[in-house]
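Below, a portion of the complex is reproduced, with chain positions unchanged.
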């Protein structure tokens, strides 16, 4: 195998360009053998090296007083006081989920969980962001079913509650669905573990499942545009084993209580290769590994296969010399393999042996950190101007607003996601204080009074129409959701899903969107502490809408002061924080009712945003606000409707009078940003108004809670029950259940 | 007419379920069970149609629904 | 009172049960590793929810061979109180400590949501503090909670009053709509003939604290305490 001649074709089939291969030759001063070529190919794949995206990721604000670990480790960490750190990260598993939705999504969850517990943290919550094509297509229904079952299958078995997420449906995803999974964990800050292979002579220990021929070249696959023949790549799909991962989690947490572990990293994409190289690179060391000792599931595996396998549920750990046996003992208790497969060396080389021969000998640094970096050409698409043009005069105002509202509630993107989160165990660990179905989920931190709010957000249609504004809005909306639940926004993880970076138009989207994210994160003081990039989300040349998903975590000092989105009591005063503008570009209304994805997305004024958020948060913390719900897809009318029926087993109506100074469809369904609908009791109204004025947030009293109908001016008049029916049945009906 | 369909995991695909069962058998004393793979056994009652048609239909059913051909193989017999 | 919480590989509600017993009820609690062959000094054993052995093959099937199960059986035979919640219930039926089986939910999906259940019997250590016929709300979270038994067994457990909880609507009516998973007779929880072993699919430990918005499950644990 090592004798295979390295021809042009072999190089090309490893996804390396001619220039990249030239660089390989320079680094080595010789030709690589096949094992070495395979290692280069995965380490330098887009997925592992970030070669197209790195120049832009540098723009993210990544520090704050409370940030303990920013980007660069397996996951970022923030400090919430009392010695507790919160570890979180989001990652994509898009391509595998398209090929095999159940296993693809399941192993996506498994992967992100390992990123969190490899830091020494116990995972306490999962979230996800999902995107599919239209549910009218059987294939998309199949994908949705499989992905949701896969996420549920893995997360439920692990006993980690899946507390939130988002789901969008748009034709642009029909050939490239998105499955982004996020995990949040808790750690004692003096017990954070990192991916470091330090200490010359220290043993390198392989723990977890045996290695099979799974997913070889998975990392390369995730970095290649789908072609016609991609179905052929099927056998590279990995099968997840959440049971083994649960054992791995408990065993790792047990080992972390000792002082045996020097460094640890999960074997994710590119398995043994990336974990060993990255750990050695961070520590500036080398490793000598003997592959014969790697636990194997199949016979006759070659060094190439062992190094590139993406078998799941494995970790690589560097231990203090002399503790090997004790470590093995702990893993044995959990029925897991733990085997010393190598030693840390001082010469900066990765030396890999098998059957008594050296099968690869590569310098660590150039491979791990020396991947070619691209500042790829950037060009604003020709079509962008036309796309952003929307002449409101050509958009006819509807005759029947009730009908429009019902249609919007029935749009799967807006409709209830209960069919989905009902399949996720969202209560296990008995911490979930705000369950899925409100804005951000809230979990308590046992042993303290604190709580964490968390959410994922991105409206990719906005990003398509104007990636800069869209990127900003993703952050602002996430923060708004956190605030509506009573949390103070703390930090961000992102998952940047885009098309083919070799196209200047896609790279422009990437550049603009990341600049937008950076701007909003700086202004809202929510640094980016980690994330993931997924490129090449294209099928036959058609790219997805740019989708920079934002995952955000917020802090509640007192979890008792959490808030939910739905109306509470008869007679409460309904207040709108923020301003209604005449903005219908990029709205769900325009799409569902007028079949257009056009115009400028809503504008975002970050100063106004901050004012609205600050006043809402203060109102919640002071115990004045009884419900808070932000306006997003479907605008004010949809938000108000949702406030009427999202409480479990409790419907309540409202009478609303809005000042009409803009088009009525924009007033009801426009998606102006920086708006939150809150309720307070009559007696608290003045005090809350005072807070809002202090924060310079525009406040308008727009109505009262009560009755069994929602009425808005003389435009909307609907029984709550009828609205709820449309909203709650939209997805199950399309799935035929 | 009955179709009996056997769906098995492809070679090399991890079978967590089989692994757990083998482990359990071993721990309760059945050391002779060296490997276990778990698949599906599906019985379909078919309307009376000519056998060649049945073969064709069942094959299609397997491809489309009964087996996940990304990771599974299938075979069937018609009685 | 001292509770033992049995931990199988794959148990994942063990911490939750421990938390309720220890921090909410203020009682003693200790984990019992499934390989344990000696268990002493416990007043009540809880087999918690989760996915023991990944729920592979059949839920609860592999766990019943864990060494600790022999001890659990002896403990139950001697009249000790044993509670199986969710996966614990599944293990108890597979191990033969409770009659019947728990099959895949009728819609084949995992279901996590709050449900109403009716307390069918309160002359019993686990439900003493509830009223007979009382309707309480508890979360369920399972894929295999569809209770099945042959006609004879079903009649027997009915006649003996072994059915303790049934899914119902908010007003206490036992209807098909109120049945989340296809269970025969809407069964959500049963006990053995001696009435010292209980299996329950809903999770009382998930609704025993104010901050979680529901305390209907607290009296379940308090009942056990008060009968001790």
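To keep things simple, chains are lettered A, B and C as they appear, and every chain counts its residues starting from 1.
In this section, contacts are C-beta pairs under 8 Å (C-beta built on N, C-alpha and C of every residue); 3 or more make two chains touch, one makes a residue touch a chain.
Computed from a prediction, not measured in an experiment: that's the story for all the values here.
A single copy of each protein chain is placed in view; the full complex in the file contains them as A x1, B x2, C x1.
FYI, only the chains that are shown with their structure count from here on.
Taking the mean of the C-alpha atoms as each chain's centre, chain A and chain B sit 36 Å apart. Between chain B and chain C the centroid-to-centroid distance comes to 34 Å (mean Cα coordinates, whole Å).
Residue positions of chain C touching 2 or more other chains, listed in rising order: 53-54, 56. For chain A, the set of residues that touch two or more other chains comprises 241, 243-244, 335. Residues of chain C that touch chain B in their complex: 53-54, 56-57, 62, 65. By the touch rule above, chain A contacts chain C in their complex via residues 149, 152-153, 156-159, 241-244, 246-247, 334-335, 421-430, 432-433, 444, 446, 559-560, 648-649, 737. The touching residues of chain C, counted against chain A in their complex, run 9-10, 12-13, 15-16, 19-20, 49-51, 53-56, 107, 109-114, 139, 141, 143, 170, 203, 205-206, 209, 211-213.
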